[in-house]
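See structure below.
Note that one protein chain is taken out, while the other chains of the complex remain in position.
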Amino acid sequence: MDVSLGLLTNAVISGLLLGGFYAAVSIGVAISFGMLDIVNIAHPAFILLGSYVAFIGNSVFGIDPILAAVIALPAFYLLGMAAYQVYYVAFERRDDQSLRGLSFFFGILFIVEVGLILIFGVDYTSVQAWYGGGNLSLGFIELPWRLLVPFLLGMAMVAGLQVFLSRTFIGRAIQAVAQDQQALRLMAANPTRIKRIAFGLSFATAALAGAAMIIIQPVEPSIGREYIGRIFAICVLGGLGSFPGMVIAAVTLGIVESLTSTFFGPSWAPAVAFGVLLLTLAVRPSGILGR
Amino acid sequence: MSALLQVSRLGKRFGGFVALEAIDLEVEEGERLGLIGPNGSGKSTLVNCICGTLHNETGSVQFAGDGLDGLTAHQRTRLGLARSFQLPRPFGSLTLAENLRIPILYSVNARVGRHLAGAAIEARCLELLDQVGLADKAQRLPRDLTQIEMRKLELARAMAAEPKLLIADEAMAGLSHAEVDEIIALLIRLNGQGVTVIMIEHIMRAVMEFSQRLAVLVAGRKIADGDPKVVVRDPEVVRAYLGE
Partner (left out) sequence: MAYLAAKGADKQAAVAGLGNVAFILVLCVAAAAIFGATRWIGNSYAFFAAYVVVQYIVLGTAWNILGGYTGYVNFGITAFFAIGAYSSVVLYKLTPWLPLPVMIAVGGAAAALVGLGTGYLTLRLRGVFFSIATLALAVVVQTLITNWDFVGGARGAYVLRPKLAPLIGGEYIQYLYLVMLGLCVVVLATARAIERSALGYGFAAIRDDEAAAEAAGVPTLRLKLIATTLSGAFMGMAGAPLPYYVAYLDPASGFSLNYAVNAIAMPLIGGTANWVGPIVGAVVVGGLQQYVSVTISSAVNVLITGLLLVLFVILAPQGIVGVAQKWLRRRR
């Protein structure tokens, strides 16, 4: 009785912390898909890229993986802007079928994954950081550092972006472009430039999410694909265009996965996200807090 | 209950925005109804709800005595309701003739009775294109058309479904004086063959020439419905739409 309750509590707490990490992983897509309506299925591949950048920073230069990701932020931001420019010229401007855009990102996903395999191989890689092991003890609750730090990072990212979007001019312009491009044009702001900045931000989040990922678990290039289902399940469940909804969805998924993992085995975790996604699409496609 | 189309207290919201509020509209069989109103008043939304492209939250639509609730757009087209889109939506990879094939294959042929096949379909496509003056471009793609020609194609495609009721949504926008006359004549001819027509337009000359009855939509509500000559003198209509 007692063992089972302890197990349950642990599973829920792990799930909660995992949810914070999932929020970090999903916020990039909450921006690109939720606000810009660009289905960037390659996002997980760039998160992996972020993980490997953090790894290089850590193993070659001995710096903290999160710090490495922060240093790499501008590069990711510029990469995102470049990617949007290509996408815009090739697809958005031509108002092409979504078939091409999706295939484009699929191709990018594949190229990045194979590129990472060629450079780093298929073995698992991990980082060394002071919070890699051990727990933070709060009374009778044990919070593993390797889960807690990504959770805190995720929450910081969401909070930071929320503040940016609601308090700065560019942030508000991004919200505007998400809702009504025409009105934005009338205000003499260039929607394309705004979208480019937003997409750049989306990529920048991938760098930090990557650092979080390699802290939580050892990575290898193909695990990105597992996250596609999770990320889109979270974004759809949370409601496109709503950060708070996304966070709730991320935490919910984290808890459900954690419980499944504890009581049915960890290999079923990827199936949970898919189940959640299908259920949401079938029952309430606008999500919990969606418009 | 001889009304072909009966719209009862139809309402549609987009989130907090009320697009249509308790719209009542009746169209008799064989009638020519004009529908006018300022931009954004909900005319196209009303068309979308009647035809099933959008789902109305309140109210109901009855067509030829049958309730349309729960029916998809293609089912309604098969029952005899057709519309042209305000912004033309041609099938870009198909020729003009092939564009008209689609409603013939999927609406006309889906009904009991009339069934076209083989050469008869091609002939019918050419006949329809001829009625809108596009017969010589039958093998071209929509991207080779001018805006005006695309509107005509849009109308032809709605006609190809052989509807009992045709809703022409701003089919004449941007046309020249002579072209407007052409389309009015075409629609009157159609009406003479037994097709009930709802014309949504901003070109008042066309509306007055064409309509037997005129309805006015402003900010999601119907504010007038009756004899065109009387409606255009209604002070509320003048204030809200026609101006002075």
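The chains carry the letters A and B, assigned in the order they are written, with residues numbered from 1 in each.
Everything that follows uses one rule, which is that a contact is a pair of C-beta atoms (placed from the backbone, for glycine too) under 8 Å apart; a residue touches a chain by one contact, two chains touch by 3 or more.
Source: prediction; values computed, not measured.
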{"item": "Touch criterion as defined above, residue of A:7, A:75 or A:90 at the omitted chain", "value": "A:90"}
{"item": "Listed residues A:4, A:137 or A:267, member touching the removed chain", "value": "A:267"}
{"item": "Residue of A:30, A:215, A:228 or A:247 in touch with the missing chain, whole complex considered", "value": "A:228"}
{"item": "Of A:75, A:141, A:163 or A:278, the residue in touch with the unshown chain", "value": "A:278"}
{"item": "Contacts of chain A with the absent chain, listed as residue ranges", "value": "39, 41, 86, 90, 96-100, 102-104, 106-108, 110-111, 113-115, 117-118, 222, 225-226, 228-229, 232-233, 236, 265, 267-268, 270-271, 273-274, 277-278, 281-282, 285"}
{"item": "Residues of chain B (touch criterion as defined above) contacting the omitted chain", "value": "51-53, 72-75, 77-78, 82-83, 85, 89-94, 98, 101-103, 105-107, 109-110, 157, 160-161"}
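Heads up, the rule we're going with is that only the chains that are shown with their structure count from here on.
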{"item": "Distance between the centres, which are taken as Cα means, of chain B and chain A, whole angstrom", "value": "46"}
